[in-house]
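Before I ask anything, let me first share the structure, which is written out below as structure tokens.
The other protein chains are all here in position, but one chain of the complex has been omitted.
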Amino acid sequence: MSDNRQPEPISTKALTLRLLALAVGMFGFGFLLVPIYDVFCEITGFGGKTNAEAVTNISTTADESREISLEFVTTVNQYAPWEFHSELDGMTVHPGGLYEAYFIATNLTDKHKIAQAVPSVAPQQAAAYFKKLDCFCFSNQEFMPGEEKMMPVRFVVDSDLPEYIDTITLSYTFFDTARLTDNSVEMAHPGHSKQ
Amino acid sequence: MSGAITDAHADHIEHDDHGPTKGWRRWLYATNHKDIGTMYLLLSLVMFFVGGSMALIIRSELFTPGLQFVDPAFFNQMTTMHALIMVFGAVMPAFVGLANWMIPLMIGAPDMALPRMNNWSFWILPVAFGILASTLFMPGGAPASGWTMYPPLVLQTGDAFPFLIFSVHLMGLSSIMGAINVIVTIINMRAPDMSLLKMPMFVWTWLITAYLLIAVMPVLAGAVTMLLTDQFFGTSFFLAAGGGDPVMFQHIFWFFGHPEVYIMILPAFGVVSEIIPTFSRKPLFGHDSMVYAASSIAFLSFIVWAHHMFTVGMPLTGQMFFMFATMLIAVPTGVKVFNWMATMWRGSMTFETPMLFSLGFLFLFTIGGFSGLMLAIAPADIQYHDSYFVVAHFHYVLVPGSIFALMAAVYYWMPKWTGHFYNESLGKLHFWLSTIFVNVTFFPMHFLGLAGMPRRIPDYSTQFTDFNSIASVGAIGFGLSQLLFVYVVYQCARKKGEVASQAVWDNPRGLEWTVPSPAPYHTFATPPKISSDAAFS
Partner (left out) sequence: MIRKLCTGVLLLAASSNALADWAINMPKGITELSAETHQIHMIIFWWCVAIAVVVFGAMIYSLFAHRKSKGAVPATFSHSMTAEVIWTVIPVVILLIMAVPSAELMIKLEDTRDPDLTIVATGYQWKWHYTYQGEDVAYYSTLARNSAAARRRGSGIDPSTVDNYLLDVDNPLVIPQGAKVRLLLTSNDVVHAWWVPDLAIKKDAIPGYMNETWFKAEQTGTFRGQCAELCGMDHGYMPIVVEVLEPAEFQAWLENEKGGATSLAATSGEQK
């Protein structure tokens, strides 16, 4: 049959396999978008993301001529049973200087709990310049029943911070990492059941 | 060639060894492109009514303020299911059905290249929609997070959640197999002398669409797989607590979602590009530039996805890029509209039902294009976003866009399929009712959106009452008008109408008009010769 047709540039089988490979490749590409997105965010501060691991090699000479107003915002996700706030409402920092701030969380239950704090910086353009040397958000935080914890974040605002930024908001959201197994969460959503 | 002769010819072939098997086996084991095309079209018609009934539940609830019929949770299930069923169940399968029926006939091939895969890609669909529909009866109800399935909300879906994901996987699988089939058929099975640029526009637009499908359906499958593992296997792709990002889902979803928009409209462009020349009695204006325009639209569709996300908090440079790229799409789309206009210009037009629906498409799709242009302007989009203005926009491009093109295609090719004409007066009546009601339904939604009514809400403030009531009346009118369509198709399928000649219309171009009406079960067993005057250039 095929001899009567257009000269086939490629056999049907080979073409089908190539197209299948393309489909499988695109499925993989979907997953590849995840690391691409993360790298993109880390570089650009897209989405207000800051470094997820400690920065080590950074000079800490404060630029006294410039003042940045730093604000703290705290949120507890999904009515998780924590009281969570910052020690101070905010502070004034010099770019390049090394600072430390404290956040205080209290486990309001009589159970052993694990939490994860997720940082976010606004404006987004500042995120890439907000460098954390140490942060309670780098790992899970364990809480004994009723335990109160003072948790530090040590950071430098990079002196390369663009001139037009004069205020930075550092936000932490406190997530109960047992969310997937904790039934107390679901009570907020009637009709919701999960395996 | 007279109808009598072609009919006899058809009968002869039907009694051949190669005729269809009798009974249910013909359909379950179908490998014939015409049978599979018919099944796709029927499935899509059923889904059109299922999705349409859901739309009517939505519009009934929105007829007046206050809740009369349904609760908010069920309302959200209706909006979600309406969208999923219309997109994946009505519009996409209908175009695949047309591709099955018409592409082999238009390129002079005896069948699709991969008939057994064709069977699979169809029969997966009823299973997928069975699963999706069954979620309505599960604890927690059907998915209610919108067809966009944004996390974290979608993770609050009840027992339906894994079934939603699985049915999306199946739909994707079906589309990918269908697309592979289309590409292989077009590349390898064209008649001698039919070079790529001589192919009819419908075949061209489907070739481009098929590549889009292969490129983006797997990405959607990947995204929903990530949702699944986030929910059940402890990953954190989209959960901030584990270092993920809910916004990333939106990026991946719309990387699929925007090309998906063109998957639903490019074949419609193809259909209209076949019909307008026939009834203008003039060749399609700028065939090659139409091909280039469709290709550029397809290419641009990959770099505009974030215009669905202008309020998500993107960096300024990102917003600018996506705004400019989106505005650029207006150029090739404009070329298409202008070329259709030039095709009609100084033609000799008649206004049979397929032409009427194509003209309806041309005018009303263009209105949807205008609102699309407005939505491209990022600062204005901040006001339009997630309001009824957006609902008006995408319904204008999908209903009088894709759906009208599908209606036009059915009226245009049905005489070829059945060998008989549909009832022309009823067809025209169907067109006028549809056109009037589609505008009554969707035009007021522009005003609602601009006045501040968000989409996906079951109840609204009293100042929005008038336009909502008008839209609801229009929706019910539009829904009822479609029953007329079913009647017309049914009568035509029962061969009640006038007998159609081989050419059917007044000297139409294309190989499909060189086979008898109705098209015999097997066509082009030997490839046709294409005359050099090339009906296709």
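We just call them A and B in the order they show up, numbering each chain from 1.
Quick note on the criterion: contacts are C-beta pairs under 8 Å (C-beta built on N, C-alpha and C of every residue); 3 or more make two chains touch, one makes a residue touch a chain.
In this text the structure is predicted, and so the values were computed from the model without any measurement.
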item	value
Which residue of B:100, B:145, B:188 or B:225 touches the chain not shown here	B:145
Sole contact to the chain not displayed, among A:77, A:141 or A:177	A:77
Touch criterion as defined above, residue of B:32, B:100, B:439 or B:468 at the omitted chain	B:439
Contact footprint on chain A, counting only the chain that is left out	47-48, 71, 73-85, 89-90, 108, 118, 120-123, 164-167, 169, 171, 173, 175, 188-189
Contact footprint on chain B, counting only the chain that is left out	64-73, 76, 144-146, 150, 152-153, 156, 240-241, 245-247, 280-287, 289, 311-313, 316, 319-320, 323-324, 327-328, 330-331, 334-335, 337-339, 341-342, 344-351, 359-360, 362-364, 366-367, 370-371, 373-374, 377-380, 382-383, 385-387, 432, 435-436, 439, 443, 447, 450-452, 454-463, 537
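Rule of thumb we're sticking to: only the chains that are shown with their structure count from here on.
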item	value
Where chain A and chain B are represented by their mean Cα positions, the distance between them in whole Å	39
Chain B-touching residues of chain A, taken from the complex the two chains share	1-2, 4-6, 8-12, 15-16, 19-20, 22-31, 33-34, 37, 41, 44-49, 52, 77, 116, 118, 124-125, 173, 175-177, 179-180, 189, 191-195
Touching residues on chain B, where the partner in the complex is chain A	73, 109-110, 113-114, 139-141, 156-159, 176, 179-180, 183-184, 187-192, 194, 214-223, 226, 231-232, 234, 237, 240-243, 245, 247-248, 251-252, 255, 313-315, 318, 526-527
